[in-house]
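Every protein chain except one is present and positioned as in the full complex.
All chains are identified by letter, namely A and B, in their written order; residue positions are counted from 1 within each chain.
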Amino acid sequence: MSTQHSRAAARLLVAPSVVLLFLWMIVPLAMTVWFSFLRFNLLMPGTREWIGFLNYEFFLTDPAFFAAVANTLAIVLGVLAITIVGGILFALLLDQPFFGQGAVRLLMIAPFFVMPTVSALVWKNMFMNPVNGLFAWLQKSVGMAPHDWLATTPLLAVIVIVAWQWLPFSTLILLTALQSLDEEQREAAELDGAGALARFRYIVLPHLSRAITVVILIQTIFLLSVFAEILVTTNGGPGTDSTNLAYLVYAQALLQFDVGGASAGGIVAVVLANIVAFFLMRMIGRTLEG
Amino acid sequence: MARRTTLPRKLGVTALAWGIGFLVFFPILWTVLTSFKTEAEAVASPPSFLAFHWTLENYAEVQERSDYFRHFLNSVVISLGSTVIGLVIAVPAAWAMAFQPAKRTKDLLMWMLSTKMMPPVGVLVPIYLIFRDLGLLDTRLGLTIILTLIDLPIIIWMLYTYFKEIPGEILEAARMDGADLWNEIVHVLTPMAVPGIASTLLLNVILAWNEAFWTLNLTAAKAAPLTAFIASYSSPEGLFYAKLSAASTMAIAPILILGWFSQKQLVRGLTFGAVK
Partner (left out) sequence: MGSIVLEKVEKTFGEVTVIPPIDLEIGDGEFTVFVGPSGCGKSTLLRLIAGLEDVSAGRVLIDGRDATDLAPAKRGLSMVFQSYALYPHMSVRANIAFPLKMAGMTAHEIDAKVTAAAATLNLTDYLDRKPKQLSGGQRQRVAIGRAIVRQPSAFLFDEPLSNLDAALRVQMRLEISELHHQLGTTMIYVTHDQVEAMTMADKIVVLNKGRIAQVGSPLDLYRRPDNLFVAGFIGSPKMNFVTGPVAAAHGAHTIGVRPEHLAISADGGDWPGTVGVAERLGSDTFLHVDAGDLGTLTVRAGGDVGFRHGDRVGLTPDPAAIHRFDDKGMAIR
């Protein structure tokens, strides 16, 4: 298949994609870097002066920054924990024979197709609202005081909403992986005297490791940038209790119109994401090779 | 584990699985039910599940007051447009990488995926300013361009994994059989590639339909797709549960149905063939 001119043609076919992605990677990022060294506020037109690392100094010493980093990590790790543990349990359950497997699969996967703004608003108003929400009604009907999710545990509320959206994804992927497990392997382990728990630990879990890795990779990409769910539920508040990096930069840019500061924040977010990506890619590389 | 299942066990699993499925699905079901209630019934305590006065007036009102169909059309144009443009750019690239792999192809693919790792806030400011200066803010065109760019790596990856599964020997056989490039493409490649392209299209329309960073930040009233339209219910209309539910139901129903149809390809597509 490898003749000379077909290879040249191949390069030509790949070129548009590479050029577009390269521009998309480089141009805006370079602008962000440039802006991050300027005093540049949209409310003060005309002032664009070089101020060195001042924007970074402000951003990195802002207590909101540390809160945002912590919240970003809490969202990523919290959602990953819920979706992976829950996903494995659900997948194990759905892998058993039962009546109506197809229908239950459809029910389970549905939340993944719900747009973030809808799921956030539905949860915020119809479930977590301390007066009219279903949770409040449930608590009241057993004689408890209703819990005000968004006011007292806003970060948890965001994690719950996002986890609900991603749980179907991990469940479906882990279930698919589970179904590809060679039945003979399980039987061999059974004959070797492995109990259900040992079979899970030594046969099922290693078999799932590839799928789990994929789930972590894909979800992390999206979870690092959770935005809409915060915007329409808590607006990052109260205070900065549910502000993550994405939301913090957004607030700096489009609410305070501080282009310089927001750019510095954006660069910090890029750097942090790259650190995470670096470890992630190494992990993925190892798992996917083998 | 298809063997040694007793009926009671199977019934037990059935009950548990349906229970969990119902709980996971419940928020959607509740939204759909609420959309048929009056505002008063929507916030009634205790809540009524089925025994309420069913009405369609919320749907009529959503359309009338906020022009739902325009936002629906925006969503269709933007998600379909960005996906189709993405495919036009990606099909040749994925094709070449799958069938003419060079030494660097693997690295190139990884690099493309890594562009997805860049958090959108990293480029929010310049994109916003560029859009403002070019008059692309709150336009379908602008949003379509952005979604094409952010979806491109995913589209290329999905297509690549589908194309990769077309055995190279088939193409060689066609060549031996006397097919020139044109006939190879028309009679052999296209029929074999179409299923992969179709499921890439479907999955990507779903992803683009639900994209909620750029759509929220780059649109206002005019070009807002459904994601941004719903966000406007954040307050104070959000307190009108029945109308919120009607708007939500209309926003998710089309894509939910598409999603259900595509669920067979979903896992394979979204994990780039790593999980089958």
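Note that a residue touches a chain if its C-beta (ideal position, glycine included) is under 8 Å from a C-beta of that chain, and two chains touch if they have at least 3 such contacts.
Just so it is clear, the model here is predicted, and its values are computed rather than measured.
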Task: Contact residue for the chain not shown (choose from B:V188, B:L201, B:A224 or B:L266) - done: B:V188
Open item on the list: With the missing chain put back, one of B:L7, B:L50 or B:M176 would touch it. Which one?
Closed with: B:M176
Open item on the list: To test your reading of the contact rule: which positions on chain B touch the chain that is missing from view?
Closed with: 167, 169-170, 172-180, 183, 187-188, 191-192
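One rule holds in what follows: only the chains that are shown with their structure count from here on.
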TODO: Using the touch rule from the top, collect the residues of chain A that touch chain B in their complex.
DONE: 1-2, 6-7, 9-11, 13-14, 16-18, 20-21, 24-25, 27-29, 31-32, 35, 90, 93-101, 103-119, 121-127, 132, 134, 137, 140-141, 164, 167-169, 172-173, 176-177, 180, 183, 186, 210-211, 214, 218, 221, 224-225, 227-228, 231-232, 245-246, 249-250, 253-254, 259, 262-263, 265-267, 269-270, 273-274, 277, 281, 288
Task: For the chain B and chain A complex, residues of the former touching the latter - done: 1-2, 5, 10-11, 13-14, 16-18, 20-22, 24-25, 27-28, 30-31, 34, 43, 45-47, 89-90, 92-93, 95-97, 99-100, 102, 108, 110, 112, 114-130, 149, 152-153, 156, 168, 171-172, 206, 209-210, 212-213, 216-217, 226-228, 230-231, 233-234, 238-239, 241, 244-245, 248, 251-252, 255-256, 258-260, 263, 266-267, 270-271, 274-276
